[in-house]
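After the structure tokens below, expect a handful of questions from me.
Every protein chain of the complex appears in place save one, which is left out.
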Amino acid sequence: MVSDTRALALHIGDVALIDQHVHGCWLTPGDRPRFENALNEGNTEPITHSGFDSQLGFAVRAHCAPALGLPKHADPQAYWDRRSQFNADELARLFLTAAGVSDWLVDTGIGSGGVAGVADMARLSGGDAREVIRLEEVAEQAAQTQGDYAAAFEEILHRRAAGAVATKSILAYRGGFDGDLSDPSPAEVAEAASRWRDRGGTRLQDRVLLRFGLHQALRLGKPLQFHVGFGDRDCDLHRANPLLLLDFLRGAANVPIVLLHCYPYEREAGYLAQALNNVYVDGGLSVNHLGARSPAFLARLLELAPFSKILYSSDGFGPPELHFLGTVLWRKGIHRVLREFVDRDDWSEPDALRVVDLIARENAARIYRV
Amino acid sequence: MVSDTRALALHIGDVALIDQHVHGCWLTPGDRPRFENALNEGNTEPITHSGFDSQLGFAVRAHCAPALGLPKHADPQAYWDRRSQFNADELARLFLTAAGVSDWLVDTGIGSGGVAGVADMARLSGGDAREVIRLEEVAEQAAQTQGDYAAAFEEILHRRAAGAVATKSILAYRGGFDGDLSDPSPAEVAEAASRWRDRGGTRLQDRVLLRFGLHQALRLGKPLQFHVGFGDRDCDLHRANPLLLLDFLRGAANVPIVLLHCYPYEREAGYLAQALNNVYVDGGLSVNHLGARSPAFLARLLELAPFSKILYSSDGFGPPELHFLGTVLWRKGIHRVLREFVDRDDWSEPDALRVVDLIARENAARIYRV
Partner (left out) sequence: MVSDTRALALHIGDVALIDQHVHGCWLTPGDRPRFENALNEGNTEPITHSGFDSQLGFAVRAHCAPALGLPKHADPQAYWDRRSQFNADELARLFLTAAGVSDWLVDTGIGSGGVAGVADMARLSGGDAREVIRLEEVAEQAAQTQGDYAAAFEEILHRRAAGAVATKSILAYRGGFDGDLSDPSPAEVAEAASRWRDRGGTRLQDRVLLRFGLHQALRLGKPLQFHVGFGDRDCDLHRANPLLLLDFLRGAANVPIVLLHCYPYEREAGYLAQALNNVYVDGGLSVNHLGARSPAFLARLLELAPFSKILYSSDGFGPPELHFLGTVLWRKGIHRVLREFVDRDDWSEPDALRVVDLIARENAARIYRV
């Protein structure tokens, strides 16, 4: 059993991941408050406590410090001083290449200034990178055109989709999941678009146009990702419970729908992945923010969801530490969970190895065709 | 301590269970898709992944394969081939007798064709079996009579109840728990029944008649079981949160109400069992589907619920593997949880032995009088 268990650890350490939902890392230098705020997902104001005083902050000191040549658990000042000796490009190359990720699927909908784009992510990491199109950004682009809104949306979406692998919705941040999510009529869309354009056509909040975007994504047929669960404070967390998507999911039968992040609703998300053939779950963002507690979260993701329906992502954005840390914590956490299953003889080791590959890359490779 | 711990394991392995909520196993042969779909609770459509690629599928291979003479973790094809060498009666006898269950309380409301009835369950297992009456089936029987609906419902219920131990509601599947659950007036019942009969009187969805059925069950006074939490996709999971039953439970003071399954709301259900003298909880169905993760679930069931208010069931239906696996996973899981309590000296071992007996059979024997 000892040598077998070692085989599991080695395999998990070596497997090249597909990071199926990620954002660009910073390309510009910044001050320490920028960095510490980036360790707090929920708070959009300057934080009044240290961003290091959290599971994520402790995990950065435990797992990123050695990558910078520091001892584990280096104190915050030492970490910041050392980090400041590298420029943004060096930090990005260092952490992205160390992540062991073969493919980055990059949501380009935030942080266009000073943040890596799809090509940057490939260049800096030495891996491949593909785009995930944010639907609300397509809507804002369509609002800035002159002609028919629906036609413009469709044209932009199809043009951008030629080089992209998926679409992404942040409906969670624009009123949440409760309420009607059916496909609006062309007349409703035209009227809503006209109203929105009159108000400037920025930051889409209109429910009719949000619904239209979702159904355009279904018609496109590429996998559709949803922000689910916790995020920053713009999000009413109880309205980002994936169970509120149930009617929409029931009606989207042939398009893969990926529920991202999911904390604290990962068990509800797992149920949906079991109940509906086209629903998938992912624990990105949550794994980083839970740090030493992420194994418990990963274990809960392995409850009702079929193993062919679970995906890996980091949801890294900003500090390239996050793109790296996601892989470290996932590898450590999944090893701890699966080794326990194997040690108790509830799972065989070959089954554990196969499930690692499914989550690490095979499920993503299948649905995104990368 | 070593010999003591062994005493706990032996006792848990030996105790005869009362399976207080179960359905009939298959009596007819079927193909592999039928079997694999039976490993997925949530999905009512043909599943597009393997039903074996889940915690339940892995648990079947780990714990049912040896009962068929195969090594643990036999692969799905080997399992299916071996299983196919037995006929339905042989499989049922094999798994039901191996379950160590003395009494089966059988909800007869589903699967009348090709599925074991109450007498079949006794015959195949060598144990005793008693009926649990599904209220929605009584309603459908009453709808098919000619006379007054309420009188017919009451007559059928009392006639069937003479040989039964409990009633069962699937309100979770018929609109959920939110909204008024008070006792409707005779005029409301008559009007609703007339409307429903005009539409054919099948698959009860009418809220007035659902409420009437619940209050008839309270007047009958036998324990009333509720499907709570996850089930198939007909159920809006967030409407099956047992907290939405609070007003109904407060008004049902003298009749035992049993909250079945409960995932992912088992902590909420445990609170209700503490807050209300007549409320009980059970984790059947969940334990099977969580497989290697079921100890974590059983531990959460042991939070707020008083130990005199927790019950065992498998909720097995279809493959007799499920009737057997429920007992294996419960015995393994409760042992792991309680042994840890005892090893840490948080509980004494005699206390652990007593709580095993309460959950395994004594609580059920008391409320169902078996």
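Quick notes
The first chain written gets the first letter, and so on, giving A and B; residue counts start at 1 in each chain.
We take it that contacts are C-beta pairs under 8 Å (C-beta built on N, C-alpha and C of every residue); 3 or more make two chains touch, one makes a residue touch a chain.
All values derive from a computational prediction rather than experimental measurement.
The omitted chain makes contact with just one of the residues A:A7, A:A62 or A:V370: A:A62.
Note that of B:D120, B:E268, B:D282 or B:E321, the residue touching the chain absent from this view is B:E268. The hidden chain makes contact, of the residues B:D14, B:D234 or B:D346, with B:D346. Where chain B meets the omitted chain, the residues involved are 241, 243-244, 246, 250, 267-268, 271-272, 274-277, 299-300, 302-309, 341, 344-348, 351, 358. Listed for chain A, the residues touching the missing chain in the whole complex are 40-43, 45, 47-50, 53-55, 58-59, 62, 72-73, 230, 232-233, 236-238, 263-264, 289-293, 296.
Simple rule for what comes next: only the chains that are shown with their structure count from here on.
Look at where the CA atoms of chain A average out and do the same for chain B: the two points lie 37 Å apart.
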